[in-house]
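Pasting in a structure now, in structure tokens, and then I'll have a few things to ask.
The other protein chains are all here in position, but one chain of the complex has been omitted.
Chain IDs A and B follow the sequence of writing; residue 1 opens each chain.
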Amino acid sequence: MSGAPGFADWLEIANLKARYCRFLDTKDWDGFAGLFTHDVVIDTTASGGPRFEGRDAAIASVRTSIEAARTAHQIHSPEIEIDGDEARAIWAMQDRLLWPNGRTLTGYGHYHERYVREAGAWKIAESRLTRLNIEMTQPDAGV
Amino acid sequence: MSGAPGFADWLEIANLKARYCRFLDTKDWDGFAGLFTHDVVIDTTASGGPRFEGRDAAIASVRTSIEAARTAHQIHSPEIEIDGDEARAIWAMQDRLLWPNGRTLTGYGHYHERYVREAGAWKIAESRLTRLNIEMTQPDAGV
Partner (left out) sequence: MSGAPGFADWLEIANLKARYCRFLDTKDWDGFAGLFTHDVVIDTTASGGPRFEGRDAAIASVRTSIEAARTAHQIHSPEIEIDGDEARAIWAMQDRLLWPNGRTLTGYGHYHERYVREAGAWKIAESRLTRLNIEMTQPDAGV
């Protein structure tokens, strides 16, 4: 059963996802890689995106898609449940991306995530992104 | 007197408002209804909007105004005070709405709320919305 989390575990999971956004947006790829389990699943199929299994494949793809962009991924109001060495959370999210060619994306949605504690440290084991809305603009196309 | 909250109560209230946003934006109206007291007061008069007394009237009105829109209500940095079975909070908020006809709204403000504990579960008893800014666009009218 999932229970009410204690503060220490709740905080570690909140900080884990905070670092996810910060390392992603500051392009700290070594730090970013340290946040996931080896067999992490990243699933964006709900909004027409790809699905990755395995940390190396997932990070390589993320780097390719946003390495050249200015990005801000921001997370809000987590609903975290913890059961021993496993946990789940739903996070509200917003992202804003600007590519060098002028293309932009502003999106809103939720991360649905599963975490596991490995050798005392919480890691992201699964992350599924659902979208409320995505707005994109193209260069020279106005808003 | 209001006192410093313990983590368990603080977290329940934070999760309550997180579900408020998630159920509202995913249009889970049954889940949404379960978050309020029977006699909840929803007050948006500070920004020229309506004021509702009673859960059924409030939810019916909310549904009418945003059922067809894509919406994202996001909440930030709560200041929560708890006094026994009553609590208060101020939440920073941002909302982004897109109606089918192309109309959009982006707003910023604060929810000022009161909660009561009913049969062991915190409920929203009063919610007053103040605005820092609202920006709206009309279809065919550019920005």
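Quick note on the criterion: a residue touches a chain if its C-beta (ideal position, glycine included) is under 8 Å from a C-beta of that chain, and two chains touch if they have at least 3 such contacts.
Computed from a predicted structure; not experimentally measured.
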Practice prompt. Would you indicate which residue among A:18, A:121 or A:136 is in contact with the undisplayed chain?
Written response: A:18
Worksheet entry | Contacts of chain B with the absent chain, listed as residue ranges | 4-7, 10, 76-79, 90, 92, 94, 108-110, 132-133, 135, 143
Worksheet item: Can you name the residues of chain A that touch the chain not displayed here?
Response: 7-8, 11, 14-15, 17-19, 21-22, 25-26, 70-72, 74-76, 96, 98, 142-143
